[in-house]
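Note that one protein chain is taken out, while the other chains of the complex remain in position.
Letters are used for the chains, namely A, B and C, taken in the order the chains are written, and counting of residues starts over at 1 for each.
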Amino acid sequence: MKVQVVAFGITKDILGSRNVRMDLAGPVTVGEFRLILENRFTGLKQLKSLGIAINDRYTRDSMEINDNDEIVLIPPVSGG
Amino acid sequence: MKVQVVAFGITKDILGSRNVRMDLAGPVTVGEFRLILENRFTGLKQLKSLGIAINDRYTRDSMEINDNDEIVLIPPVSGG
Amino acid sequence: MDSMIVLTYDPLSIDLCFEHINKKSHGGNCIFIGTVRNPNKGKAIRHLDFESHLPMAHRELENICDQILSNYPGSRIYISHRLGQVEPGQIVVIIGVSGAHRKETFENCSTIIDTLKQTVPIWKKETTTDGEFWVNAFP
Partner (left out) sequence: MDSMIVLTYDPLSIDLCFEHINKKSHGGNCIFIGTVRNPNKGKAIRHLDFESHLPMAHRELENICDQILSNYPGSRIYISHRLGQVEPGQIVVIIGVSGAHRKETFENCSTIIDTLKQTVPIWKKETTTDGEFWVNAFP
């Protein structure tokens, strides 16, 4: 299963790129995906929070990720 | 004793003029002056309030009016 | 100069307000703009006329500014009020406050317009399709 990860703010610096293509083995929930990501990019563990949106919608950790989903990483926002 | 009365807002309409020169017999307090004024210009009695300033300072009713004072009539304000 | 007060027969300028209050050490700027509403309370407004006793109005507005500057030193304040005839949609009053923290700029801006309406010797006459009325004169 292939997904496209889009990283904003500090997560772009941690991943080293705005867009990262990842292969996931079998069905994965958002919560499981966050752990996979934090193991590969350990800097993510230090963030105050890390929201994950799929296809531009906020998610819950129990949601399933599907093939070809676009996964957006949302570190703590700081607009204004 | 002569005083200059300066009327703003609706009090100008009631007095018929911005500036009215008045002769007062003997020493008069602000409170007494208000009664004199309301008897001469009865429309003043209907106002929600009527502040009186002397030489551009707000007054209390017990204050004495002096010869040549400039007396400013302050009907309810409505700026903004 | 931390506060500026403008009472004028000319159109008011939001840009001048922002120019006065914007300060590099401040992040927050709150501006209130009051315009001539039409209709107002069911009446069709042709125009408003404002008059003021200028020396007392200036002094009262300075008092309002001093009060806020003593509680929030370093704030910048701009107060302007239009005089004479003002048409529907035009600006009557602009109040601008800047400060280090945005909460206080909202509060101070709101306090200034509330106090201005209650204490500053400015009077408004409404000309409506029914005639002329001094606002707030009667109980």
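General observations
The rule is simple: contacts are C-beta pairs under 8 Å (C-beta built on N, C-alpha and C of every residue); 3 or more make two chains touch, one makes a residue touch a chain.
What you are looking at is a predicted structure, and each value in this text was computed from that prediction instead of being measured.
Shown chains touched by the hidden one, complex as a whole: A, C.
Contact with the chain not shown here comes from a single listed residue; of C:Val6, C:Cys109 or C:Ala137, that residue is C:Cys109.
Considering C:Asn29, C:Ser52 or C:Thr128, the position touching the chain not shown turns out to be C:Asn29 (whole complex). Contact between subunit A and the unshown chain involves residues 6, 8-10, 13, 46-48, 53, 56, 72, 74-80.
Residue-level contact of subunit C with the missing chain is found at 14-15, 18, 22, 24-40, 88-89, 100, 102-103, 105-106, 109-110, 113.
In the analysis below, only the chains that are shown with their structure count from here on.
Inter-chain centre distance (subunit A to subunit B, centres taken as mean C-alpha positions): 74 Å. A straight line joining the Cα centres of subunit B and subunit C is 26 Å long.
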